[in-house]
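Shown below is the structure under consideration.
A protein chain is absent from this complex, but the other protein chains hold their places.
Up next is chain A:
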Amino acid sequence: MDKEELLYKFFSNQLTSEEEKTFQELLETDKEFKAQFEFENDLKRVIKKNEKENLKHKLIGFEKEINAKDKNNPSKWTFKNWSIAASIALLVGLGWIAYNTFSGPDYNKLYATNFEAYPNTVYTITRSDGDQSLERDAFAAYEASNYEKAVTAFLELKIEGSSTHTDFYLAQSYLYLGKDQEAIEALKSTILNDAEFKAEAHWYLSLAYLKSKNKEKAIATLKGLIENFDYNKERAQALLKALD
């Protein structure tokens, strides 16, 4: 086989082990071959770097468009829009609130604006692993938005006691299913037992209280979050303002 073919096969990952041997030998003995190999290898690196830089530019472009879209589209309630809207609503609504004190804030809307389920950051599900554990089932159901199934699996996991973040994801699943009381219990347990998700659990606990229209506890939990953690601090402050 000629040298060019050998290099071609190397860069297409097609060398047989026999050819691999010849390849290594040539690298050590043939200066010209080595120089050519280094040239192509450098080229590969340069192209990779170029491609990465191109992609970065593209992503920065996407980001600009996303921001522009958010500004032009008030129906998509981002945090920024929300805080602006909240201050406007506060001003406009003052008079209206005066004779409408019984209804209070719109808890469901506040909840819907702020709730976003926490992604699975714990368990990577790959096809290749033959792991058929309960934990895998639970997170697979969670990722597939099959929350009924996820709850069942997380509850079993809890009994087994082998996984550390069960309560937190159990709570997420309950929130999705609208089972606020169950979610509240699971989040309380997370705060007590799972240092890793303590801050996050505070945030979701305040949302769960909000959903069940328990304003006082929602406010207390938000204050606890803001005082002790950095997670979602700005959103928590905005929500607190909206509740006051």
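FYI, a contact is a pair of C-beta atoms (placed from the backbone, for glycine too) under 8 Å apart; a residue touches a chain by one contact, two chains touch by 3 or more; residues count from 1.
Criterion: contacts and distances are computed from a predicted model.
**Student:** So which of "Cytochrome c-type biogenesis protein CcmE", "Sigma-70 family RNA polymerase sigma factor", "Branched-chain amino acid transport system ATP-binding protein" or "ABC transporter permease" is the UniProt name of the chain that got left out?
**Tutor:** Record says "Sigma-70 family RNA polymerase sigma factor".
**Student:** For the chain that's not shown, point to the residue among A:113, A:190, A:206 or A:232 touching it.
**Tutor:** Answer from the full complex: A:232 touches the omitted chain.
**Student:** Please output the residues of chain A touching the missing chain, sorted low to high.
**Tutor:** Chain A touches the chain not shown through residues 8, 11-14, 38-40, 42-52, 55-56, 58-60, 62-63, 66, 116, 118-129, 143-144, 195-200, 229-232.
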